[in-house]
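All protein chains but one are shown in place.
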Amino acid sequence: MMHDLIRRTLRGLGEHPYVSVVSTAVITTSLMLVGAWALVTLQIEVILGAWQQDAHVSLWLKQDSTPEARAALVDRVKARPEVTEVTYVTEVEASTWLRAHMPELGPALDDLGETALPASVEVVLGADYATTETASSFAAELQADPSVTSVDHAADWVARAQAFLGLFRTIGIVFGVVVAAAALFLVANTVHLGVYARRDEVEIMRLVGATDSYIIAPFAAEGALQGAAGSVTAMLLLGGISHLLTRQAGEVFAAVMGQAELPFLPGVWLAGLTLLGISVGAVAHAISVYRFLGRVP
Amino acid sequence: MMHDLIRRTLRGLGEHPYVSVVSTAVITTSLMLVGAWALVTLQIEVILGAWQQDAHVSLWLKQDSTPEARAALVDRVKARPEVTEVTYVTEVEASTWLRAHMPELGPALDDLGETALPASVEVVLGADYATTETASSFAAELQADPSVTSVDHAADWVARAQAFLGLFRTIGIVFGVVVAAAALFLVANTVHLGVYARRDEVEIMRLVGATDSYIIAPFAAEGALQGAAGSVTAMLLLGGISHLLTRQAGEVFAAVMGQAELPFLPGVWLAGLTLLGISVGAVAHAISVYRFLGRVP
Amino acid sequence: MIKLYHVGKTYGERDALRDVNVHVERGEFVYITGASGAGKSTFLRMLYGAEAPSTGKLLISGQNVTRLARDRMPFLRRNVGVIHQDFKLLLDRRVGDNVALTLEVIGAPRDQIRRRVPAVLNLVGLKGREDARVAELSGGEQQRVAIARAIVNDPAVLLADEPTGNLDGAMAVEVMEILHAINLRGTTVLVATHDVGLMERFPKRRLRLEGGRVLEARPRTPGPGRFEAGNSA
Partner (left out) sequence: MIKLYHVGKTYGERDALRDVNVHVERGEFVYITGASGAGKSTFLRMLYGAEAPSTGKLLISGQNVTRLARDRMPFLRRNVGVIHQDFKLLLDRRVGDNVALTLEVIGAPRDQIRRRVPAVLNLVGLKGREDARVAELSGGEQQRVAIARAIVNDPAVLLADEPTGNLDGAMAVEVMEILHAINLRGTTVLVATHDVGLMERFPKRRLRLEGGRVLEARPRTPGPGRFEAGNSA
């Protein structure tokens, strides 16, 4: 039974090499589109993650607050679940930092002495909490502390960056849905045209007394093979392109993402794409043949 | 002759509605992929443009430089071709600005008086010159001016932003090439499968004494019609998606790009895509039929 | 074996068959004759379920073909060998594969297929052509492949639609002898044909279709049958 199915499947592939090659190539192309989308999305998510981790809050301290009050504040901040990192910056450290980063202010700062800037507590929020809302409510709460003059959480920048990234995500999702729908549509139709070209086979099989499942089985198996071949080819091609891109644009990635290696799709995704290719190939063939069978008495 | 061709073309479309619909749909899908890519690229270019125009250079002035020397510097800077905008900011204006933007520095600045910050000349470089290199050499040159303490041109930020945008452009181009190649490939193969399903027609026409061009003409015309229908549908769908996206995410666009309307593809591009659809449809059909004719004696 | 009660078949406005009442016994050999377009193929197509009658009832081995569930149809067809007027061969496949199809479909063991296929091809005069592609065969050779495919699994009923239309006289006689031999082994055989010469050479019961109705002729004496209008028993 199994042996017979394998033989019939291979015969089908061999007899219509052109149709098989086109179907496989269309599956490859479609999966490449989906895979390329996944890859780009993944890169953007990595960049997003890097940016989000940057979100931090500065608590500027009153010049007359006591060291005890400051220490208590630092402890209280440390205890909060949102917080991953807390640094206490003294007045002296702040001035030194400002002097180093804005040398053009040098002459002006010289006149102020060592304590030109107020001391601050620099807080980094965990990526999970780095939204505008969390940062704002966190800031509002600590604003109430008696040692704090003002809280600076770069709300504007966070909002802007997140809006921007949100836009990219939205475009990405819309594009992904379009690509996925297009891919499915293309595969379904190519397969259907291929089966259409072989419709006499379906009709004749039924005339000599083959059951529907007997007729469908080798087509579905053929589709599964095409899907497997298509997804493996797609991933090899994607891997190749990704590798070339990394080689050509390594420094750019390094500058943007702090790493020269463009991460490739993780194993689970690769397995998922292969499975997708196989099932789409098999199901599309089965449905197409089934539809032709509906027209044959 | 023309009338005959139109009749034969319409008959071909009517007789194989399934094949025609699939070919048209594949052309639609392919052009949508290309169009969506063009649209995303266009948006990114708009954002790029906005960011690039932001590139500017600050010339910090010595506290002891004379008003004449400062005026001369402003004139000299204004005369440079790279420069689109020059603003002279006095010590007082600078302090006011700093006070307004960093209120937490308030107490510290109070001690400094009105002239806490040095005066500066703020220069905006034209978009064409807003590269890191131009900005750097411009800065280096003006650094030499006797009235200037230091020059700040945000080289890091510009480099980072440009690297990031360059990355997006590279990914965009690679993605575009993949999408375009995939689209062409898909259309060619779908059309070929469609013609394959009608190969007896080609054979029989030739047997009754039709010339190759007589056989090819209605197929090519059919392809052109499918291409026209496909490109118009693609652009309507793209326009629809784009419109929906704008409605759903208007504020986001407003935040990121300073305008709520997502600009659609310009007329030239739309005309180009239509022309592309028509010619790909016609040429793909002509080539496919020509290939089948090669096998018919 | 085969029973038609008041069977009619209409295509749009055209009546292909009208109130046909025919009984064919197990093991009978029946000719279906009539002019081109008389409804011979339509008659046979209804018997293997390729066409449903517009009116009336149709039984084969007691099964109502009209009411047969779609997934039971294959099992009917495995017992009914059909030689189609237009052959219905897979032109891209080899001769052997086409003939083997009937056996593969019923799950016959490989070695039985390897034994039966060359034997039956030999019978129809296509010895050694097993590996030729059907598209490369002459018209008469294709017709013989169609015959081989229909008889290879010893069906209970054999429906032959113009089985000798593309064959020369000697070959036609050979084929008729094969059909005759199959009939002698117990298979019910229905042959649609125009060939008066052959019907005279192998005199059998004849059903003549005319104006959508059946005229019956029984060869009680050898020689050309006599046609009577009306129903058969």
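In order of appearance the chains are A, B and C, and numbering begins at 1 in each one.
The definition used in the following text is that contacts are C-beta pairs under 8 Å (C-beta built on N, C-alpha and C of every residue); 3 or more make two chains touch, one makes a residue touch a chain.
Fair warning: this is a prediction, and the values are worked out from it, not measured in the lab.
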| If you put the missing chain back into the full complex, which of the shown chains would it touch? | B, C
| Which residue, B:Glu15, B:Asp75 or B:Glu133, contacts the hidden chain when the whole complex is considered? | B:Glu15
| If you put the missing chain back, which residues of subunit B would it touch? | 1, 4, 8, 11, 15-16, 200-201, 203-212, 214, 297
| said: Counting contacts across the full complex, list the positions on subunit C that touch the omitted chain. | reply: 11, 33-37, 40-42, 85-86, 125, 136-141, 143-144, 161-162, 165-172, 194, 196-197
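Basically, only the chains that are shown with their structure count from here on.
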| query | Per-chain C-alpha centres versus the global one: which chain is nearest? | reply | A
| query | Between subunit A and subunit B, what's the gap in Å when you average each chain's C-alpha atoms? | reply | 22
| Distance from subunit C to subunit B - Cα centre to Cα centre, in angstrom | 68
| said: Could you work out how far the Cα centre of subunit A sits from that of subunit C, in whole Å? | reply: 63
